[in-house]
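With one protein chain withheld, the remaining protein chains of the complex are depicted in position.
Presenting chain A:
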Amino acid sequence: MNALITARGITKHFGATKALDGVDLDINAGEVHVLLGENGAGKSTLVKVLAGIHSHDAGTIEGHASLAVIHQELALVPELTVAENLFLNRLPRRFGFVDRAEMRRRAPELLDRVGLHVDPNAKVKDLGIAQQQMIEIARALDKNAGVLILDEPTAVLTDTETDRLLEIMAQLRHNGVGLVFITHHLDEIQRIADRITILRDGKSVGVLGPRATTQHMIELMVGRPIDEQYPRARQRPGQPLLSISGLTKRGVFRDITIEVHAGEVVGIAGLVGAGRTEVARAAFGVDDYDHGTVEVDGKPLRRHDVQAAIKAGLGLVPEDRKGQGLVLTATVGENLELVTLDNRDRKRLSDIAGKLRIKGRVEQPVKELSGGNQQKVVIGKWLLADPKVLILDEPTRGVDVGAKVEIYELINRMTAQGRAVLLVSSDLPEVIGMSDRVVVMAHGRVAGELPRGATQDQVMALAVQEISA
């Protein structure tokens, strides 16, 4: 095998903590090498050391291939055009001015290499996130990068977009590029990985081949056996706690009727853009709607009124943890008491923090926590408010496997206490595995409902169906 980069015994300290501890990694030409590990296991640090952003304290890195990193936060300028972004920092020039003609000529061939067909003169902000990611990859390819590192690129992509990205990765592999791929989605790993290096607490705990089982990967990652990936414990459903009926918002969603009973988990599946998040926000009173009613425990809610929704016993864990869920400038405790400021209770607060197994002190700034622990803080703030119904919108996005299972256990505990959960998720195995019923949305409508035990194919068939208006 043709090794492009060989790293041996990489060790890196941050203050007293050892972020990397003697990690070995080979990046070979024409190979997809997956880095797998929980948040905080050292994946990002390793990538930054390889890219030369961090220095390392011990170990060697050999290799001559140029290296490009696609970070999860995209490094594009939204107000500039596709072509300008492609050649950012090395715009072709003529007589000292930007040579637009040359740029327009070269852009399409670059875009072609990643199979992206967009107008090079379109502004980047008008493109979807998947297309933006392709532009970053095209830009990296133009620099003739021999090694491409993709840091959780699929976290923000829909399934079709992910398929497209995996195809392009396979194409690049065929062309002899060495790829390093970081992802939390084990099914993607099984589809594309040639080799899997698993990190835990800064150490490489195993290198697996392409036919590794999910079970094996998870156990190496968390360092203990996990009984079940989706440990749903069903309850006998009680009275209806959340009744959404005929909810309509022109041009966004239409005639949505969903009922969630006490002790029940109802999932909402569907493609991105099907209107799931919009329904969740409207039901919670964040956004207004045109027709329909929302009832919590039999009492109708005033529309477009978050305070009324909370008072009635509704809670929402929003999809964008950092943008909508947390006050990042504040501490764990301050975030936990955000909903319940009016009747603060220090003791319950530290109780909840303990129960949720939030790693970190109550006085610690919440931004220092890992994604999983941050999400537990957002959920915890609602548990303090003692809601009857909790809407969870993408609760495990960007959360590592260990914390995921803990969040699932929380869902079980809530329903065991007679609460109801509405689970919006793009993660098909999750929404199928954790829900007692799955409502599938397509084009702003309810396309159908499936009982527990539905297959991914059944969900997808409903999700992609065309609905005549």
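In this section, a contact is a pair of C-beta atoms (placed from the backbone, for glycine too) under 8 Å apart; a residue touches a chain by one contact, two chains touch by 3 or more; residues count from 1.
Following the convention adopted for this analysis, contacts and distances are computed from a predicted model.
Choosing from "Aspartyl/glutamyl-tRNA(Asn/Gln) amidotransferase subunit B", "HPr family phosphocarrier protein", "Phosphoenolpyruvate-protein phosphotransferase" or "ABC transporter permease", the protein name stored in UniProt for the chain missing from the display reads "ABC transporter permease". Checked against the full complex, the candidates A:37, A:318 or A:360 give a single residue touching the omitted chain, namely A:318.
Residue-wise, the contact with the chain that is not shown comes from A:307, picked out of A:55, A:89 or A:307. The chain omitted from view is touched by exactly one of A:3, A:80 or A:330, namely A:330. Contact between chain A and the absent chain runs through residues 284, 286, 306-307, 309-310, 316, 318, 323-330, 334, 337-339, 341-342, 381.
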